[in-house]
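Note that this complex is displayed minus one protein chain, with the remaining chains in position.
For reference, chains read A, B, C and D in written order, and residue numbers begin at 1 within each chain.
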Amino acid sequence: MSLLKINGLTHQFGGLTAVSDFSTEFHGNELMGLIGPNGAGKTTVFNIISGFYKPTEGKIMFKGHSISGMKPHSVTSLGVARTFQNIRLWHDMSLLDNILISQHYNLGYNLFDLFVRNRRYMDNEKRMKSIAIKLLEQLDLVQFIDEQPKNLPYGIQRKIEIARALSVKPSLLLLDEPAAGLNSSDVQELIKLIRWIHKEFDIAIWMIEHQMAVVMSLCSWIQVIDFGKTIAQGTPEEIQNNPAVIKAYLGDDKI
Amino acid sequence: MLLEIKNLYVKYGNIEALHGISFNVDKGEIVTLIGANGAGKTTTLHAITRVPPPEGSKVSGGDILYNGKSLLNVPAHLIVSDYHIALAPEGRHIFGNLTVEENLKLATYSRPDDESLKRDYERVYTLFPKMAERRYQRSETLSGGEQQMLSVSRAIMTACNFILLDEPSMGLSPLLMYDMFRVLKQLNEEGMTILLIEQNANLALKFAHRGYVMDTGEIVASGTAGELLNNPEVKRAYLGG
Amino acid sequence: DDTIKIGFNIPLTGEIPKVGEESKFAGQMLLNEVNAKGGIDVGGKKYKLEFIYEDNESKAESAVAVSLKLIEKDQVLAMVGPNSSKQAIPAGQVANDNRTPMISPWSTNPDTTKDRPWVFRAAFIDPFQGPIAVDFAIKTFKAGKAAVLYALANDYSKNLAEIFQADFKKKKGDGAIVAFESYGDKDQDFSAQLTKIIAAKPDVIFLPNNYNEVALIVKQAHDLGWKGPFMGADAWGNSELMTLCGDDCKGHYFTTHYAAAGAKGATKEFIDKYQKLFGYQPADVAALTWDAINVVLAGIQNAGKLTGNIRKDRQAVRDGIAAIKEVKGITGNMKFDEQGDPIKCAVVVKINDAGQFEFAESVCP
Amino acid sequence: MFDSIIQNIFNALQWGSFYSLIALGYTLVYGVLRLINFAHGDIFMVGAYIAYFIAIFFFKGSPALSGTTTLALVIPLTMILTAVFGVTLERIAYRPLRRKGANRLYVVITALMCGLILENGNLAFLGASRKSFPELIDKVVYNFGMISMTNLKIGVILSSIIVYFILNTIISKTKIGMAMRGISYDKFAIPLMGIPIDTIIVVTFILGSSLAGLAGILFAMSYPILDPFMGAIIGWKAFIAAVVGGIGDIKGAFVGGFLLGIVEILVVAVFPSTFRDLIAFSILLMILVIKPTGLFGVAKSTKI
Partner (left out) sequence: MKKFSVPALFIFIAVGTVVAAHFEMIDLYVQTIIMFIGVNIILSSSFNIINGYMGEFACGHAGFMAVGAYVTSILNVMFFTSNKTFGDPILSPELALWFFPVTMIIGGIAAAITGVLVAIPSFKTRDDYLAIITLAANFIIVSLFINMDTLGGPRGFMGMKQVLFAMEDVVFIPWMLIWTFTFTYLVVFLIRRFVSSTYGKGIIAIHQDEIAAEIMSVNTDKMKLVAFMFSSGLAGIAGGLFAHILGYINPNSFNILKSTECLVMVYLGGMGSLSGSIIAAILFTLLIEMLRFIIPAADTLLHFIPLIPDTFHLSQVLKWVIIPFILVILMQFRPEGIMGNRELSDFFPKLKKYYEFK
């Protein structure tokens, strides 16, 4: 059984077909890239998978469950986590709380336990906290644990968003332009980070990115879409030399 | 000298973000500011365009001279309408509830309705054909890159002589990014002065005449683009190699 | 100590500030008069009066807080007010529980005084006023069919409307009330209700409403083509009615406590003095407050003497009020039944062409 | 029966006109600042009082002008003075808060408080007596069979329609209108377009408050009894109407106002009148449940 299988996915906004007949498959823990011109429908694909839009047509199977039309939080609970093109952290809460709240998929206690503060409540709160701290330690973020994200540098915020996504213990991590707004040296760090996460957590990663340096050095397989349709897919080398991709997306770098 | 920043100090509340920076931009130049995240690049542009609090910051020392005149006491909207300085801000800040066309029209708020206006519309629509195509779409439903184009187009439409760009390539596809830099080059050749902030320092330095490197609220290096590209310090710290 | 403290629990703000104002003015007038004469004589000793006016904001909970403040903090001997039943009912409970005599000038809901030996009132109650209006309408307008428009959220209005309805049905048959319509709090447009009422072709429209609403209703009814008579109740009796309503209200009738136009004797004297001091003709609530205070004073004098022990004195005053044989009031002479409700006459007045409230008929129990 | 229906439709149109006029002012300010100006109902009340004092001065006072001349003076003067009033309120109460970057709900609460100050300040300084608005124009009742109409009612309905069309043109066609809409979405970028933000906001308050002034005049003529609290409930309800129409949208406010008027009147015409609020609000609630952004409101689609 494949991890994620998308078949004939189509999505329309009013009259505009943002995604049309899109298919893909994750067999195991690949690291794949999704690229394409602006407005091609990449983010829309992610939004559909994470349950934010209900697709007009098509099937999405994740670990054997059909997830099209599921609520976002249920999709996440099944093991799909994501980051956003524009950072969406809870900026007025501490970093720790940001990570803790993402444990909602597995609280382990109910309202009654909460009000009486019984054993179950205490144990689970402790468990979640230790998960969060461990994760922050792994990602070298633990020194910011009491800070509010809004007060942290942009590069760190990007990293926190990834940490938050990891805290739901995903099997598939969707990254929407993780390098956007990062400077060249931060980008190098990010590449290392993603490679490390892929190995350490042993999860599938699918990313949208416009910085070719990132995509080409990380992804084993790249899919290119334009106007919602797949125009090419293949290894980085194949994509880089594909004339259709060059014409629609890569261009030539003469200024 | 068209723009001269003299020993500028800027504060957010009690936190000082710029600790006395000085630089200048000549007429017809393309100058780039590069540097790490949080170095104070955006803060500098906001200070020049006088973005008012609470979004903005407070200048606590130094001066900003434009054609020899201080901008410090000029209200933000006059910077655009009287001094013809435009900013394509970080984070785009398009008017999502207006259509693409209305966004552009709003940018011409203080312009008379004349020939040059028509020419600018045409220019924007030819530079960014996507904008013409999406003319009647509510702009909040544009994709990220499309919004970026709109933001730059809007800055061009305000009929400026001097344009400040805050990470214009953010979120753009490579093709579009090159296209946009070509457009900017063309504008520059037509006489527009450009101050550019870019994360992709390599690209920015290839494109600009001169550059300044900022770090934690200070200018740490400056020179022509070529000098900076070959400066080993700069290379190591900011060019990712 | 030679002052007697009386507390006023009145709506100076909120929905009916005018009512509070008139109560307060009546109080001030009486206070000045009595104190100018050196105070009142109780058991051979002269006591000066001291009145404390507290605002209950036209809210039930404030009326309770005010009652407690007057009773506990200010240690008043007796309390006058609140005026509307919404506040008088809970405040009455407080007064009764804390054994302080209270007299509401204006509340007409039976619950205010019911089973509360410490609570009295100066106005007659609704079950008495309603049938008078019915009889008068049947007799004067030869009414066989009537319509009612009342304020839903105003318990006074609703109560009276229901009493009128029941009594009219009893006298003229079940179908005699052809329209029974209501409106909400602070409404200003009544056209839909009036359209319905006019379409039902009643002989008379009964409006047990506050004067300000009456002015709007009457005008709007005329706009919608109504030419028949209106019958009102005591809440019409406000000096402002005519400034607000103008010609539209002339020729209509209402039941009330006293008729200002053509008033004689003490009543006229009161009206003239009030008008001179405050610039407008006092409404019934001013007159009733005046009477209510006089009832309290009569009670105090009945008590014989004051000991200075507030608990004992309050008890004595309560007994004094209950034992009143008859007080000559400007709204008629009254004595109290076992519930603390006054036994007094009602009058029907006509609004004459000069806009004055003219005596038409008096009905006594 | 048929007569009653027609009559009620006219009643509803007149009543709805007032909701519409007030809702338009609400929506205008909301559309620009995302500020629920809870004082708007009270600005309407202030408008009515201003109209009253001007009318008394010219009509009953020493100039002793004729009714129509007075009215011709009352309308522009009231609108101007009410606008001045609204702008002053913005200046002293809302602007400083905005400048400090306060959460918009704090501005809303401030508006609520200003409303209370206006109501009770009026009560404290003008006294508890209600004011009676003089009859400036001779009322003419037209009777068509069982149906009655007055010249005033027709005037009110026409005014609200005209106002709507003027306002709609301003908002959708002019640059100022565009700037107003732009501000609501992104205040930061407005000065970057060379637009003086404070001027636009002042213009908004001028428009909104002068509309409240106009509504005040028309209301005072139709329901000639003024009291300090006259704006409270009608203000709340007009706000509800504006939201049901789709708040921030001019058409929404206009239609919403009439809708509420019609629903209120028709509910009374059909059901026992005691159920008016119950049924009317349930209907509005239902509309919002089915269409969560109101009749004409566009969902702000957040890009993610």
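One rule holds for everything that comes next: contacts are C-beta pairs under 8 Å (C-beta built on N, C-alpha and C of every residue); 3 or more make two chains touch, one makes a residue touch a chain.
Treat the numbers as computed from the prediction; the structure is a model and nothing was measured.
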item	value
Neighbouring shown chains of the undisplayed chain, as defined at the top	A, C, D
Which of C:22, C:155, C:313 or C:341 contacts the chain that the document leaves out	C:155
Omitted-chain contact residue, chosen from D:110, D:148 or D:222	D:110
Chain not shown, touching residues in chain D	30, 36, 93, 96-97, 100-103, 105-106, 108-110, 112-114, 116-117, 119-121, 123-124, 236, 239-240, 243-244, 247, 274-275, 277-278, 281-282, 284-285, 288-289, 292-294, 297, 302, 304
Residues of chain C (touch criterion as defined above) contacting the omitted chain	12-13, 17, 53-55, 57, 59-61, 64-66, 68-69, 71-73, 85-86, 89-90, 93-94, 97-98, 109, 111, 152-155, 158-159, 184-185
Residue numbers in chain A that touch the chain omitted from display	50-52, 71-73, 76-77, 81-82, 84, 88-93, 97, 100-105, 107, 109, 111, 114-115, 117, 121, 125, 128, 164-165, 168
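Everything below uses one rule, namely that only the chains that are shown with their structure count from here on.
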item	value
Chain B and chain C, separation of their C-alpha mean positions in angstrom	74
Whole-Å gap between the CA centroids of chain A and chain B	30
Where chain C touches two or more other chains at once, by residue number	none
Touching two or more other chains - residue numbers and ranges from chain D	303
Interchain pairs in contact, sorted by label	A-B, A-D, B-D, C-D
Chain D to chain C touching residues, read off their complex	1, 3-4, 7-8, 11-12, 14-15, 120, 123, 127-130, 132, 135, 139, 141, 143, 146, 148, 150, 153, 219, 223-225, 227, 229-230, 232-234, 264-266, 268-269, 272-274, 276-277
Chain C to chain D touching residues, read off their complex	13, 15, 17-18, 20-21, 152, 181-189, 191-193, 195-196, 199, 212, 215-216, 219, 222-225, 240, 243-244, 246, 280
Touching residues (chain side chain D, partner chain A) in the complex	303-304
